[in-house]
Each structure stands twice: as structure tokens, then as C-alpha cells.
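Apart from one protein chain that is not included, each protein chain of the complex appears where it belongs.
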Amino acid sequence: MAEFVWLIVVIPLIGFLINGLLGLSSEGYRKQKSVIGWLATFAVFVPFLIAFQIFLEMNAGSEPVVVRLFTWIEAGSFTSDIAYRVDQLSILMALVVTGVGTLIHIYSMGYMKTDEGFYKFFAYLNLFIFAMLNLVMANNLLLLFLGWEGVGVCSYLLIGFWYKDMEKATAANKAFIYNRVGDFAFLVAMFLVFRTVGSLDFDVIFSNLHLFNGDIAFWVAVLMFIGATGKSAQIPLFVWLPDAMAGPTPVSALIHAATMVTSGIYLITRFSGLYMTSPEAMLLVAVIGGLTAIVAATIALTQYDIKKVLAYSTVSQLGFMFLALGSGGFVAAMFHVVTHAFFKACLFLGSGSVIHAMHHVEHELEHEGKHVHFDPQDMRNMGGLKEYMPSTYKTFLISTFAIAGIPVFSGFFSKDEILAYLFNAGLGEFGAVYYALWGLAVLTAFLTAFYMFRLTLTTFHGTFKLPGKFKGAENAAKYLHESPASMTAPLWILAALALVGGFMGVPEFFVTTFTSTDATVNWLYAWLSGVTVRAAIILPYGVKWTLVAIAIVVAVGATILAYRMYDNDKGEATDAAIRERFGSLYATWEDKYKFDEAYEAMIIRPGNRLADRVLAVFDVKILDGFVNAIGSIVQFFGSLLRFVQTGVINTYAIAFVVGVILIIGLLIF
Amino acid sequence: MIGLELYLGVSAVLFVIGVLGVLIRKNAIVVFMCVELMLSAVNISLVAFSASMGDVHGMILVFFVLCVAAAEACVGLAIVIAIYRNNITADISKINLLRW
Partner (left out) sequence: MEIINDLLLFLPATIVAIGGLTVMMLDGYKARSRTIYTTTMVFLGIALGVASWDLLMQAPELIFSDMAGAGGTAAFGTFIVVFGTFFTVILTHDYLIGVKHNFPQVYPLLMFCTFGMIVLATANDLVTVFVGLETMSVCLYALAGIIRDKRLGVESALKYFVMGAFSTGFFLYGITLLYGATGSTSLPEIGAYTDGGLIYWGGVSLLLVAFMFKVSAVPFHMWTPDVYTGSPTTITAYMSTAGKTASFVALVLILDRAMPFIATELTATFSIIALLTMILGNAVAMVQDNVKRMLAYSSIAHVGYLFVGLAAGSVAGYSAVLFYLLAYTFMNVGAFGVVAYYEKNHDVHFNNVESYAGLGYQRPIMGVLLSIFLFSLAGIPISAGFNAKYLVFSAGIEAGLVSLVVVGVLASAASAYYYLRVMVYLYFREGKESVSLIEPKKVYSFSLVFLALLTLYFGVVPGGVTEMIYGYFSDSMLTATAP
């Protein structure tokens, strides 16, 4: 079956082509929304079935199978194939991408039902799946890079899906440009790899890892990691992800929570052998991951936009995964990727369900002749929704338990594994730093549970606050309703996975402490042992159990604390109290550590001011952020240089003669 | 007998005069004449090399150069006339709509 792996990749492409071309050319087809929706869904579901079949035929010891389709580029010593790799890691990722992808496609059919760009949305989603599968199944770096860029383009298209809104178009540009910064580093890493081993094929690279000695290993690792910080939203390039929430919610769930943003973790796991040879690079990964985790968690504490909270939470959880990578727990990172895909997708889809309902309320009030304008994503307008939306509430709650790390739920196992690795790394090189990071991670875990329950309790518990807040919205509650089955069914499936998903990676010592069998209980570790390297955990049982106990105490403690502070409409009062207590620290969190402003002040504004004063010929409103920075500097020189072009022929001739002298000088002397 | 070096020297001097003319003169016709001077200067070198090596290739190339120069003159003068009709000037420092 493995030889049919190309079907997995090609079918979503076919779905994209059919929906895209027919939709573009035929007015009538665009109206056939159920045909479009189901076609797109099956274009992802069939690949899932194929991937599942391949998965069943494999076992932990299977050798990687490489399926070459054709030679892509061939020039002298350089060749690159379109070739896909089937091994335990890639099939796991493919299952997550197509599985979660299918559920989100079904959900989108309900969510996007009334949107006029329906066909375009599904075409883009299929294109995204195609690109993402290329990324995870590729057998060489160039094809991986193609998928890497492809998901970037799709993310750009989908964030800016409602392009009529200028703010959303800007967010799309911002995402694209921040990613380009990371991509550049990745490209340089690729060149370095090619220069070192003379090929970009994974087989060749992995069997020649010894050629990466010392500095080269460090630089390749660091450059790849910079690439990952762009795609996976880590410091300093994370600011695009919260803005990317401008896109439709299913997009946030699929791309900005479950799949695309984890591609940086996939990349580093793929190259785990390389990373293990460079402890300095590992330390850098861990430190950046740890800082990102705590920074994003504190910001999430202060947000009121329900999607923004989840966005910062995603950034923070991604930071957790990088912590795992940096401490040698590659399997633990993949474990968290999978469980996070379940519960975070569920949370995003749940928030989409809530936003959908709030929109409906606004719409119906409009219908009634009352023009009430409120932010349908602001949780201060919500409250008490559990009465009206029971399914959404229950699934949201399960996923919140999972992300908070309450025992038995999936997040508990994966987070615990990461903490164990961090503590374990404290025994090795740079031990003190790793212990500090462990402390930071525990603090982050506490904050995670706290802000997630803040979100859940404010949204679903207490009383519905909209009627009291806005004139004309007094009877808004009667328009609240549960979302259709096409939206709640995916929620239930994801919630179930969030509940039991953790059992794929139950730590071995849970069993071996009590019985002395050699039974492999940690299925995931066994499954991935052939394709990743990992540091060995050498902690004694006592320490291991202590760590588990600490994790449980922290998670449960935070939950209880949040419950006492936020239940029964005490939310806004509590927030005020916390603001009081932490003063300027809270202000820093609320201002998102002024990252955007810092970029603005350090790079963009000086460039602009200089340029404005001297020349005033700019249009910098379109692209903000980092590239604007480079852009402004280059633009400044560009504006100076353009005035060399005087329009007078004599000047041109003088430049020519200067050039002649330059060339003669270079060649003769 | 005059040596090869002298011919080359004269040729180089004429070439440089032509280049300087293009750099500083403003009248399109004069600039154009300076370019022609450059071509003629090169022809002197070509003939000198050809004669000193006893090889005819260089001489043949001179005829090509003359032909091309004539063709260029023809197109060039037509362009200058068109410019003059449009701008009522042949001063190249004033013909700068296209810049920056």
C-alpha cells in the first residue's frame, strides 16, 4: 500500500483544481454548496483512509519507504526528485493533518454556509492540505521547502479571505512577510546542507551526519530554527500569529493551531540527529521556547477577545514544544503536537461556534430594527452560554481540562513528559539553565490552566451579559442557539480525542514502578524510536513521581483558584483586582510586551522619519513590521540612488566611463 | 618607418577626445559626431594591427565598421530630427522628461 502514498498528496490537489476551476468558470456550480463542500471533504477524507491503511500495514520496526515520482530538477551534480517518504514520523503527521483536516472541512460547511466565497474557501483549504502533506511527506529538503512556502501562501490567502476589510488584508501581509524572514534563514540552511553533503535527499543527509562537524552543525541547526521561529511563531517572529486570527475561525483551527504552525517542530524532529550533535543549538531552542511560552501565557491572561486568548495560548504551547525539542525530548514534542492538535482545534472550533451564535444574535437584532453594534468575539459580552449551547460548552470544557493538564486528559501526559525531559536535561551540559527553564515551564503550566479557565468560566458560566450592556439588546438571549450538527459533530469527535489521546504515550514508569514487566506501554515512544534520536531519561523513580505530583498540584491548584475567582460573573472584578495587584507588570502584559511597538520604534519609524524629511516619497502604509524595516532602509537608499538618474545623457555617459575605469582597474591591476 | 606604437597612440588619443566630447558637449549632433570620431579612431588601430601582422581580417572588419557607422548615422539623424520636432531643441541637457 505504501507505493500509493502519492495518492494521499495528489487527491487534495485534484479537489482544489475541480472546485477552483469549476467555481471560477461556472456561476451555477458556485451555488451547489453541498456538492462543493462534500467534494472538498472527501478530497481530504480519502487520503486519510489511505494513510490509515498504510499505517495499519506498518509496525514500529518498518524500514522507511521512498516513492519517487519523477526527477524534478537535474543539473549536473545536482538532482532533486519529487519523492515521498513513508516512515513512522511522516505517516503520523499525515494522519493528524488529514484527520483533523477532514473534521474541520465538515465543520466549515456549516460555518461558511452563507459566505459568498464558499467555493474559494474550500478550494484554498484543499490547496493548503496539499501543501502541508508535501511538507510532511517530502523526502528531500527542496520539496519540503516547496510545501513550506506553499502553506505560507495558503495561509496568506486564507487570513486575507475577507479581503474587503483593510485590517484583514494587512494581517495577511504581516503573516506573509514575517514568514519570509524565517524562510530566508531556512534557505541558507538548505544551501549549507547542500554544500556539506552535496545532496538534499534525507537518506543521504542522515547517513552523512558525521560530515556536519562543529560549527556547521551549529549553524545549520540555528538557521533551521530561525526558519521554524517564523512558521511556528516564536520570539522574535511570533507577532503575526495573533493578528492572523483575522481569518475565518476554521482556518485558525486548522492552520494556526493544529497543523501549519507545528511544521517547525516537525522539521527539527526530522533533523533530531543533527541537533543532538550541537548542545549549544539545543540550548538556544530551549531558551527561546521557554521565553515564548511564558511571554505568550502572560499576554493571554489579559486578553478579552476569545480568539486572541486562544492564539496566545497556541504561541505558548508551541513554546512548550520547543522546550521539549531543546531538552532532547523529540518524541515528547511530537506527542504534544498531536494532543495539542486535538484539544486546540476543538477549542478554536468551539470558539467559532460561540462567535457564530453571537453573530446570529447581532443579525437577528438588526432584523428586529435594533442596530446594536458589539464585538461578537469579546468575552465580556458573553457569559452563561452553557444553557444555550450545551454541546459547545461540554466539548470546550473537556478540551480546557486537557490543555490545563488535569490528570487522565491528554494534555496531562504530554505536558508531563516535557517537564520530565526538562528536569532530566538539568543533569547534563548547561544544567542550571535547564533547571531555570523547568521552573519557567511549571509557572507557564500554572498560568495556562488559570487563563484557560478564566476564558471558559467567563464565556459559559454566570449570566448572559449582553442584554445588560447594550441598549436595545434586552431580549438578545432568545436568539442564542446551539450550532448545527455539522458543527457540533466535529466538536464531539475532537473532544473525545482530547480526552483519550494521551493514552498513546503513557510514561513507562507508570507501569514499571509496580510491575517489573518489559511490556512497552508507551506506544508512541516505541513507534517513533526508529526515526528520531532522543536523550535518555536517567531520573530515579522517586524524582519522576515527584515531578508528576508537582504537575498535578499546579494544574489542579490553578483550576481551583480560577474557579473561585471567575465563576459567577466575578470576572471583570477579578481582572481589575489582578491589574491592581501587578500594576505596571500587568500593563506590560496587556501591551503584549510592546513587541510591535518596539519593531516600530527601533526600525520602522527612524527609517521613515529620515526618509520623510529628506524625500517624502514613500508609501509605507501597506506593509508593516519587520520587512517594512528592511524595506524602509532599502527604500531610503533607493530614493537617494534614484536621483543619480538625472535624465541627462551626459551623466549616463559619465557613469559609463566610471564603470569602464572600474572594470579595467579590476582586471588589469 | 613609423612604428605600430605610434599608430596605436594616435588612435587612443583620438578615442579619448571622442569620449570626452560625449561627456561634456550638449548638442545632440555634436555628441553624435564625437561617437563617430571614436569609431574612426578604432579603425586606425584595426588597420595598424592588420598591416603589422600581415593579416587581412582586420581590414575586412574596418569595412563592416564603416557600413554600421553609416546605418547608425542614418537612424541617429532621423531620431535627432524627431526630437527637434517635438521639443524645438537639440540640447540633450534639456531633454529629461524621463528620469528618477
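Order as written gives the chain letters A and B; numbering starts at 1 within each chain.
Assume a residue touches a chain if its C-beta (ideal position, glycine included) is under 8 Å from a C-beta of that chain, and two chains touch if they have at least 3 such contacts.
Here the structure is a predicted model, which means the values were calculated and not measured.
Peer 1: Given the contact definition stated above, which residue among A:L146, A:L347 or A:L437 touches the chain not shown here?
Peer 2: A:L146
Peer 1: Tell me where the left-out chain touches chain A, residue by residue.
Peer 2: For chain A, the residues touching the absent chain are 24, 70-78, 142, 145-146, 149-150, 153, 160, 163, 166, 169, 173, 176-177, 180-181, 183-184, 187-188, 191, 194-195, 617-619, 622-623, 627, 630-631, 634-635, 637-639, 641-642, 644-645, 647, 649, 651-653, 655-656, 658-660, 662-664, 666-668.
Peer 1: Touching the missing chain, which residues of chain B?
Peer 2: Within chain B, the residues that touch the unshown chain are 8, 15, 18-19, 22, 28, 31-32, 35, 38-39, 41-42, 45-46, 49, 53, 55, 57-58, 60-61, 64-65, 68, 71-72, 75-76, 78-80, 82-83, 86-87, 92, 95, 97-99.
Following the convention adopted for this analysis, only the chains that are shown with their structure count from here on.
Peer 1: Tell me, which parts of chain B touch chain A in their complex?
Peer 2: Those residues of chain B that touch chain A are 19, 22-24, 26, 31, 92-93, 95-100.
Peer 1: In the complex, go through chain A and note every residue touching chain B.
Peer 2: Touching chain B: residues 642-643, 645-650, 653-654, 657 of chain A.
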